[in-house]
Structures are given as structure tokens and as C-alpha cells.
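With one protein chain removed, the remaining protein chains of the complex are shown where they sit.
Our next item is chain A:
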Amino acid sequence: MAEAETRLAPDEQAYFYQDDRDAKCPFAPPPGLRALNEKAPVTRVRIWDGSTPWLVTGHAAQRAILSDPRVSSDDKRPGFPYPNHVMAESAPHHPLTIFNADGADHTRIRRMMTRPFTRPRMEALRPSIQEFTDELIDRMLAGPKPADLVTAVSLPLPSLMICVLLGVPYADHDFFQEHAQWATRSDKTVEQQNAANAALGGYLANLLQKKMEEPAEDVLSDFAARIKDGDLTLPEAVMLSMILLIAGHETSSSMITLGTALLLDNPGQLANLREIDDTKAVANAVEEILRYLTVPQLGQRRIAAEDFEFEGAEIKAGDGIIAALPAGNWDPEAFPEPEKLDLTRKASHHVAFGWGIHQCLGQQLARIELQVVYGTLYRRVPTLRLAVDRDELDFRPADALAFGISELPVTW
């Protein structure tokens, strides 16, 4: 009986989240996760620390739960379903940020950060994004074969763009790329992460102080002006800058790398994409690839702020809730034949950027970067192919914050 399933008692038998992807279909969400959604859109699962939060797998259910005001993002509430031990240990020390604030606090913080990321501003950046992309491809083509797409294009492009937006010198990129990676790894100790954060924080504080004296047209200057006006303290501004700097790196980069690997695996779809000469159709293709790959694979973590009934589940205040975004994006109710990559499918209702008030702030930047790269790379390098067997690619494990491939050896 479906209802009994969803009320599953917290026991040892519950499905373990996160399990690994099927090595034969590395781009698909773990088979166990998809099977779970066939049973019910909400179920109890077991996670790494032995706790048994609710896992929301259905697309409609995810949208409902992620925009439900009875659900909180406050990671200091006891029972919060942390994705790993580093987050669990560091959460008590987290300041209030856009990630863990609810309601009015969230609105206040978010509004200070939204200005540079609006769709019209991103559209105005498109020519520079195109220029950088062309330059990176030129450089790759002039260099030795095979090349690693990650170091040639996937990482430098988003890194460069976020530096331009923030007003951070790109010359320092080795320094923050390293720190950005630390923040998304579960194999580091809390001490190691704290040291990395302190180094990055010191660097940004310095830069913010410089911008207070010599403002330019960038986000850090914007924050510097707010510090002067007394709207923001220096530590708060450092935190906001750090979030923007780190979040801008890994995710878009993963989408460029994985998207390329996925398209090389689907030559028919790739051929179609190469032919497309219309920005709207390319934009549509990007949405489908976002849906298919769903880079934030750990899911959105939440906690119930009160008791309520949801899709037949009796959720109690203090229960952990996880919206498993990859499962929602492969829910056949929302996306028929989800395993079929179809670049003409209408997929803009996917949840790859999350849903609700915490939906990704940088999504319009990511979209335009992807539209430009997918619309340029395969056309300019029509013979692009993997330099190794697909089986040899090093896919990140299911418990990494962002789904990705560390290296993509390509040749042409």
C-alpha cells in the first residue's frame, strides 16, 4: 500500500542516500533513487550519520516542499540533515547567509546580492563571455593534443567571469580555485577548511578595503559603498563576497565538462546542436542538459519548522527533509521518457537550480556561459572527441557536492 510505504518507520531497512551511479550510465541519477520515486514521491531514507530524514523525489512534490514556509533552511536547528561530517561540525559556527536564512532575513541578505546577476545585466555581458570563450578555444587549439577540457575551458571561463563581476584580479585565480575546491570537498577536516576560509577571507577583506578608497564598477565596490554607509559590516561583506566567489566556480565548470562528455556520448543530439543557428533553440538545449545532469546532486537540505502532512507523510517539527533534485529532474510525470536526452524538449521547469526562494542566484550567468560555450565549442571544433575511453573518465562520487568529472582529455 503506497500510503504505508511513505510512513515507513525510521529503521535499518530504509534506502541509503547517497548510493552510487550505475557505472554503465554515469550520467543518470542512481538507479535506486529513481526506483524510490516510482514507489512514492516522499519516503524515509537513511543518511551517512544514521539519521532518517524524508527524501522528496517527485518533481511536483519538490517544488511544493521547497516553497513551503513551514520548512526552514536554518542549519543550526537540531536534526538538520547535513550532507557530510564537515558541514555537521561547522554549522554551529556558520554566520547567517543566503543559504541558511529564512523569511525576512533571507530577503534582506538576498537583495544585497542580486543586483549584478539580473538577466538584463547578464545579457549585456554576453559579448565578453563570447570573446573569452573564443580566446580559450584558440589557445586550446594552438596547444598540444590531447588537451584537458577542464583546464582549457571549463574552469577558466566561469572563474574569469566571476572575477570580472566581483572586481577580483584574475591573476590570483590559482589561489581561489584551490579554495573553492576545498569548500566543496567532504574529505577535508574542519581545521583545514577553516584555515582555507581564513586565508580567503583575509584576501577579500583587504580587497574590500581597497575598494572603499578606489571604487570601480563591480560587486566588491558595491559592498564597499554599503560598508561606508553603515548598511553592511566588513565581516558580512567578506562572507557575501566569498559565497559569490566560491559558488561561481565549480558548478558552471562541471556543467561545461559533463555537458561535453554527455553530448559526445549522444552524437545525434550533438549533430543537431551544431546545426542550430538560433539563440532560443540553443537556450532550450541548455535547459535540457541542465535537467539531464543536475549538478547539485546532494539535494537541497531543509528541516521542518512545524508538524504537517505532506503527500501522505506525517512530517514532524525537527524532521530533516532532502529534495533530491536529480530524481525530480528525471520524474517521468514531469519529463516523459526522462532517460532520453532531447534538446528540443521543453524543460525550463527543471529544478537543476533548486526551487523556491533559495533558487540559485547566479543562474542567469550560468545559463549565458553555457549557451555561449555549447553554441561555440562543438561548431568551432567539429572533430572534438574523447581522448580516452568513457569508462576511464574519473566521475566524482555520489557524495561530492557537485556532480562532475575531474579531467576530460579531449582531442580533435
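Convention: a residue touches a chain if its C-beta (ideal position, glycine included) is under 8 Å from a C-beta of that chain, and two chains touch if they have at least 3 such contacts; residues count from 1.
Following the convention adopted for this analysis, contacts and distances are computed from a predicted model.
The unshown chain of the complex is recorded in UniProt as "Ferredoxin", chosen from "Urea ABC transporter permease subunit UrtC", "Cytochrome c oxidase subunit 1", "Ferredoxin" or "Glycine cleavage system H protein". When you scan A:118, A:151, A:206 or A:344 for touch with the missing chain, the hit is A:118. For chain A, the residues in touch with the chain missing from this view are 67, 107, 110-111, 114-115, 117-122, 283, 348-349, 353-357, 359-361, 363-364, 367.
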